[in-house]
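All protein chains but one are shown at their positions in the complex.
The first chain written gets the first letter, and so on, giving A, B and C; residue counts start at 1 in each chain.
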């Protein structure tokens, strides 16, 4: 039997135990032979804790034969890998906290994917991801990069357009919505099908099927009557029923940033004042998690991980790997190049939609044109994303400025230049491309 | 358990026993309760033979409970049906023979789907299919029409654009190519996947996967080295290797009409001289088949049916019905509205490509743009098809003339008008829309 | 010589004397035989003053033979007209003031073309313009409607899509920019050519030619170094040089609403607090103008009209009429259906761009795709405009709600519904379509 090596870049992440648990559950279909955990030097202690916990979890399930290796450089980890999972965070949580604080200063959404925070994170992350992809091209050209790193759509598109590495991006929003809607319908998850189309963190559910029957308007009615669809890191706030009925689709939780900008900003300000920013809160949760993980008696994923956010990450990643590895042709929701699936976006623009996944990767189902109000918003956000990619890949200030002017959460020519300069200054250590 | 009634329009066709055999094999997943065979008065004798044979075949398999009804009008047959299969032939084989003879007169391809024959057949068939679709709209609005009637792409598009009936078109070319390529690769059918995109009877295989690995160029090499891919009603003639390698995809047998027009015409002339036209030959085969069918001892599909052409019709139809009825999400090759799957064709143009089929119908996988030489040929043929539909639905001579001028197998302004007039005169009895 | 009758709907406008002056200057090429001034009953006094002044102006130039008629109904005025100029204001200036006050209440731009003000004005104006167009279809089907009425792009598109009347929309922004840029270059107006493309009140200058040579970047440099390009009703505020250089084109003054929204809103608030809203200020100017116009000794356009804003209206209107009437093929900047000139906008979307104008109307020069940041903003604003047209023509609340959510100056799902209801309530008297 051939080797099945999986490299996990950002292996010291607190999410890793969930991945390990998922792998153990699927070991028959995914007979993994090695888990290569990669992290940066400053994360040495964390990754050691994770590696030890991983070994205990494997052992408990009689899987001592699976090798667990730890790396602080890419080459040995990537060489021979079949899958390379990227779940890294350049600058760690302090960089994220700085983005959020910058947003507060300018009265802008500072959240890590959609606004100025997402922009700054993209600039920091893309150079590191490019390095990884170059190594994959060279040392494991048949491997698939499975990217979770946010802003996942932008990062996936940068790699997909600027390298020859094979990459698919993932997010837990679609699967979370799927679970929440199935719960609303009191129907098993497997009997509900959803049609997604949009961009990462700006994706709509266009159709809900319950045992093959279209129940979209029923679900919209339930949402109009008070049901909510929120993830634990975005505060619940029901949509105005007139808006939901007019738009005729189900927005994802992150749509609040675009359609309730003022209200979301007020919440961010209030929450930061009371509890610190989201990153500052997460730092506390992480500290507690690693204390748990370090316990030599722990040999399974602890309950508390579910409070971290990011539920179902493990499930979407492993279902994707399973579909590719076994050429299954499963229908999954992933981030991949458009190729015409959504009208009016470039072929190489990464979108989030229903795909058939087999050994050749992800093949999007045809969606056609988004309804006009979604179409123009999606075009605008994608234009912002692509300008951001240009800025991040080439260190190009002009593209950076135009990105900020084009982002509908910023869209101001007056502040664009000082804001850009401040992003570059704060993140100076992580932006070699702008040197 | 709810009723599962299937209506078969053109039930007296010699193909029906194959369908019945397929149904018997799938009776667990498709627990059919009634087969309603519909035909025209002149076919009364044939449909009676088929009905009796059907009952014998069912009885042999212990399925006496399945009702077999015979109809010479649509209403009772369609009312309550879940699926309506259309496999009719307006004007029977003599009309087809007249088309072929007209082609010979003008030195044009007279074959029943691609050239002047296909044009005449579309004009005759579309009014009858419109009547059927209107009845379905009214009496069985949730039913799916499963159309085999040629020219299948044109007929399916006419119904799909001009009625609200739900329709999917089928052809046995893709499945036949799939079987032939699997045989060439000496690999089980299930381990070979093909990516099709094009129009009915003008479809290409763009990619061949063997256990998930791309072997397209290997298959092209085999074809260059003498392997052939021909169906028993199109004469074998290998493609020039330089052409196959340049085009980089696998043409379907009907592409010979477009890329080897002169040679195919010469063959048609020679064959008609020696054996009569294709329709004239088929009339003999049919006669023999019905003699067999009438034998009261026959209670299974006879071997000789396989010489008729149209192998695998039963399989593609029943797999499609199975996928819809059980909401399976199978990947099948069908004729359905484009909706953006192939770039540059109208959304409502019917194409032939890989689709996911579930209870909501067929959802095409995104293909993107066909390589340029195929793209422009496909655009031209689709333009011809749509002009033909306009002519057939509205009885519009101008569209008819432009259709003939646009069809690359005719494409002559000098003969277009006399040719059109001759088609209308010969088929006068079947063209109420031109009255 | 045939009659050349021109109808002016809103003939009692304070702008009319400028038009009359322009006509007198061009009398040889435009041998007008009748000016039919149309207004509403409440404007009886004003239109009488204008008619009398017009007659005195004509007499002073020896043109007593030109008939001046006054109408309070459309039929007689439109019958036999060759051109119908529309410069009306439904609800007069008080309705505009109410829009501006509504904007202030919601902290939104209330200006009469771009924000909530433009939306309300479109809802009020389109039904009246539809009536006019229906009369033109019936009584003067060869006549051209020359529309100045704001929001000019939206109004022109509504008529162009929903009637068969021939219409061209006009704005004084392009000609004003042309004059200002020529002045900056210290070059005669005629030796400067500008390439415009965009939407009304959201148009960019993409290229500046001085005697045929491209001097675009020189002009951008001048703007970066302090030159300004502002019209007397939009306050001067220089663009950040980095923004101008990055965008590489010259924004029109109204772009400030989109790219400096926060700053413009602050100015509107400050200005309204100090001097009243723009409409409230204009009411005073108008009162003074009509006092002047009523002076029986006045027989030419008074100097003070130039403070009213709207300079060059007369020139653009009369050059357009001259080009059509004499089949000249002049290159003019007008609002007309896109037909492919700007990529990615619908064919029937009204755009503002360079056109060749002859007896058959306006023929846009091909522009191609707007640079990405402009392209997505233009798409978004055009989507807003089209939703507004749907709301205005059909009295459709759903489209109205989606229009507000799509307008980038509003774009908030939370306030959209109350805001819409308030617009409908305030303008109740002018919105028969919502009854």
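FYI, a contact is a pair of C-beta atoms (placed from the backbone, for glycine too) under 8 Å apart; a residue touches a chain by one contact, two chains touch by 3 or more.
Note that the structure is predicted; figures quoted are calculated from it, not measured.
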item: Displayed chains contacted by the hidden chain, counting the whole assembly; value: B, C
item: Contact residue for the chain not shown (choose from B:116, B:351, B:402 or B:423); value: B:402
item: Candidate in contact with the missing chain, chosen from B:3, B:59, B:73 or B:411; value: B:411
item: Residue among B:69, B:379 or B:433 touching the omitted chain; value: B:379
item: Touching the absent chain when the full complex is considered, from B:247, B:328 or B:424; value: B:247
item: Touch residues of subunit C, complete complex, unshown partner; value: 193, 209, 211-214, 327, 329, 331, 338-341, 343, 347, 356, 358-360, 363-369
item: Contact set of subunit B toward the excluded chain (per top definition); value: 239-240, 242-243, 245-247, 258-263, 344, 372-373, 375-377, 379-380, 383, 386-387, 398, 401-402, 405-406, 408, 411-414, 416-417
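Assume only the chains that are shown with their structure count from here on.
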item: Distance-to-centre winner among chains (Cα means, whole assembly as reference); value: A
item: Same or different contact residues where subunit C meets its copy subunit A, judged by the half mark; value: same
item: Top chain pair, ranked by number of contacting C-beta pairs; value: A-C
item: Centroid distance [mean C-alpha coordinates] between subunit B and subunit A, Å; value: 45
item: Cα-centroid distance, subunit A relative to subunit C, in whole angstrom; value: 47
item: Two or more partner chains touched - positions in subunit A; value: none
